[in-house]
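Structure in C-alpha cells, see below.
The complex is shown incomplete by one protein chain, all other protein chains being positioned as in the whole.
The chains carry the letters A and B, assigned in the order they are written, with residues numbered from 1 in each.
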Amino acid sequence: MLGKTVKGVLWWACLSALVFCDSPGAGVASAGEAIFSPPSEQSIPGGSLGDLVRKGEEIFTNTKKYAGHYVGNDLTCESCHLNRGRKAYAAPLWGAYGIYPRYRLKNHKVNSLAERMQGCFRFSMNGTAPAVDSPTVKALVAYSYWMSRGAPVGVKLPGAGMLHLTPPSRSPDPFSGKKVYEARCALCHGLHGQGRMSRGETAFPPVWGGKSFNKGAGFYNVGKLAGFIKMNMPLSKGDSLSDQDAWDVAAYVDSQPRPEKPAVK
Amino acid sequence: MRKQTGFFLAIVMALSVLGYAFSANPSEAAASSKTFEPPGKGDYPPGPLGALVKQGEEIFTNTREAVPGYRGNALTCASCHLDQGRKPYAAPMWGAYPMYPMVDPKTRKTVWLEDRIRMCFRNALNAAPPDKETVQALDAYIFWLSRGAPIGHELKGRGYVTIASPDRETGFFRGPGHLRSPDTLKGFGLYAKSCASCHGRSGQGGLHRSPPLWGPSSYTMKSGFASVPLLAEFLRRNMPPGEDRQLTDQESLDIAAYVDSQPRPRGKVPPGN
Partner (left out) sequence: MINIHQVIKRVPEFFQGNARTIFPISFNAKVHPDIFSTQERSMRKKLVWFSVFLFFLGDFSPAVSAHAEDLFSRGRQIAKAGNGMPGNTACMECHRLKGGGMPSIGAPRISGQTIQYIEREITEVQKGARYGPVMAGVVQNLSPRDILAVATYYSKVRSPKLRDTETLSPKRVRLGKQIAHQGLWKKNIPACVVCHGPNGYGVPPLFPYIAGQNRTYLMRQLIAYAFLERKDDPQGLMRGIARRLSPQERKSVAEYFSSLDPPYTGSR
C-alpha cells in the first residue's frame, strides 16, 4: 500500500517535471513573444570601440548637448526611443541594427542604418542630417551595434519598431482625442503640447508646436503614433489606454500645428 | 504491475530529459555540432534589397566585370572567401558581419565593415578605393549571408582554422607538436606536387578559374595573405579544393612560406599615413 502511494507520488512528480521542463520553451516558441534583452551598461568594453559606444549613448540621451549642431527642436533620441533605446515597442535600437540595410518606401531606397538615422535628425529632430561617416552617426551606430549583441542579423524581433495597431472601428477623432489628451497627457506634455522644462532643460518633450517633430517624422503618421502611445503612454502605464483612445489622441496630436516637412534633397 | 509502472517511469524520465535537451537554446546546440548555414544560393530577399544583394554577389564573384572602372588585379573577393563567401574556415562573410565594428588589435582603432572592404580592395585586389555604390552592394550581400547570425558573437567556422598558434608578431613557429620553422624548399616541392596543376608552376593561375598567386596580378605585400601563418591557416583547411586529403599543419606552413617568398606588388600606402 505504502509502496503504491510512493510510486503514485513519484509518477506525478515525473509528469509535472516533464510539463514544467517543457513549458518555458514551448511558451516562447508558440507565442513568439520572448522579448530580446540587451546587454547591460556594465558590459560596454574598454578601448576605442567602447569609447565610441559610450559616446553614442551620451548623444542618444542628451542629443542637444552632444550633437546640438544637428538638432532643431527640444527632443532627444530618447524622447521616442524610451529607456535609452532599450524599450520594446518603442523602436528599440536592438530591433533596428539587425534589419538594416533595408528598403524603405519613404525614400524608395535601400537604407543603411546610418541613412535611417539621418532621417531621424531631419524629421524627428527637425534639424540637419550629419554625414553618414560623421563621428555622430558612427557613435550612434556603434551604440546600436553593441546593444544588439546576440540578436540575429536580418530577423525582425518581437518588440522591434512600434506596435502595429489595427485600424479602429470608428475613424480616429481628434475631438474626442482632445478630451483624452487633456485628461491623460496634458499633465506632462502640457495643455498646449509644449512639454515641460526643468531649470532650463527639457523634462517632458513637446509634442507639437515649433519645438516638436516636423511633418516628415514617423510620428506624423497617426497609426505609428497610436501604436507608440498604446504601448508606452502614459509612461509606466503603457497599455492602459483603449485602442480607440490611442488612435484618437494620436489624431489629435497630429492635427496640431508643427513645422513643415523639409524639402526632399 | 510493478514492472509496468517502472517501465512507464523510465519512459517519462527519458521524455523529460529529451524535452529538456530540445528546449535548450537552439543556436548554442548548433554551434557545438556544426557551423552556421547562410541563406541558400539563389535565395534573395524580395524587392530592391534583393536587387542590391544580387549586385553585391556579382561584385563579390566577378569583381573585374562588375565594378565600373575597376583597375585592380586578377583576383576577386571569392578568390580568398571561397564558395562566394560561404565556406567555413575560409573567412566566411557570415562570420565577419556580426563582428563589425571591431577593434583592430594592432592599431587599437575601431574598424568598420566598410573600412575592411576598402582595405581588401587596396591590399588584396591592389585596386583603387571602391565607390559608395560598390561598398553598399557588398555590404548588403554580406548582410544577407549573415541572416540569423547572432550579432557580436564569434561563430564556429569564422576566419580560419588555427594551426599550432605560431607567433604572428615574431614569425617564430614554436608549436606544441612537431612544427619546425617553415622551409621554402620543401614548400617548393609540395607546391609543384599539389598546387601547380591549377595555379601554374610560376603561380600565374588560370586553370579552373584559379587565381594567380604571385606576380603583378596577384595580392600585394600589404595584404593578409602576405603573412605566412595566415596563408598557412587558409591552406590547411581549404587547399587543394575538393580533395579528401588535406595538407598537414607543417605542409601548409611550408607551402605558404614558398608562395609568400615569391615576388609580388608592394601595395599602395593607405590614405592618411
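Convention: a contact is a pair of C-beta atoms (placed from the backbone, for glycine too) under 8 Å apart; a residue touches a chain by one contact, two chains touch by 3 or more.
Computed from a predicted structure; not experimentally measured.
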Missing chain touches which shown chains?
A
Selected from A:Asp133, A:Glu201 or A:Glu260 as touching the chain missing from the view
A:Glu201
Considering the whole complex, not just the chains shown, which residues of subunit A touch the missing one?
41, 82-84, 86-87, 184, 187-188, 190-192, 194, 196-201, 203-204, 208-210, 234-238, 256-257
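Here is the rule we use: only the chains that are shown with their structure count from here on.
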For subunit B, which residues count as touching subunit A in their complex?
5, 8-9, 12-13, 15-16, 19-20, 22-23, 47-49, 52, 97-98, 100-103, 108-110, 112, 136, 139-140, 143-144, 146-153
With touch defined as at the start, can you tell me which subunit A residues reach subunit B in the complex?
7, 10-11, 14-15, 17-18, 21-22, 24-26, 45, 47-49, 52, 97-98, 100-103, 108-110, 112, 138, 141-142, 145-146, 148-155
